[in-house]
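All protein chains of the complex are present and in place, except for one that has been dropped.
This part shows chain A:
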Amino acid sequence: MEEYHSGDEVAFSPDDASNVVKELCLCVFIGQCIEGIVGGVDYSQNKVNQWTASIVEHTLTQLVKQGKPFKYIVNCAVMQKSGAGLHTANSCYWDTTTDGSCTVRWENRTMYCVVSVFAVAIAL
């Protein structure tokens, strides 16, 4: 006999202290992930491809491991520090009660790294 689920919804809200956030610990994790990949190294044009690919891959893998009913988008921008300015903005057309995003900024001596995670709910 199938169980009748009353539509439990999981919301993605990295800003408030919900259970989802405690489980995800997203911002902390992303920071650690970046640190592990590019922490302590200088910007290198040859390696930046690898770095960005690793960062997004690790982040996405960890998100998927949570097993939540979301589709994820992970964007990463790595820029060399040279005095130039950088701005990022995003806008989303979604359901604000169930979907959410999280942006982490990280820098070291020679580069900036901005990682944005968007989670779009799917109804099960």
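We adopt the following convention: a residue touches a chain if its C-beta (ideal position, glycine included) is under 8 Å from a C-beta of that chain, and two chains touch if they have at least 3 such contacts; residues count from 1.
The definition used in the following text is that contacts and distances are computed from a predicted model.
Colleague: Assign the chain not included in the display its UniProt protein name, restricting the answer to "DPOD4 polymerase", "U3 small nucleolar ribonucleoprotein protein MPP10", "Adaptor related protein complex 3 subunit sigma 1" or "Tctex1 domain-containing protein 4".
Modeller: "Tctex1 domain-containing protein 4"
Colleague: Suppose we count only contacts with the excluded chain; which residues of chain A make the list?
Modeller: Considering the whole complex, chain A reaches the absent chain at 1-2, 4-5, 7, 43, 45, 48-49, 51-53, 55-57, 60, 63-64, 71-95, 99, 101, 116, 118, 120, 122-123.
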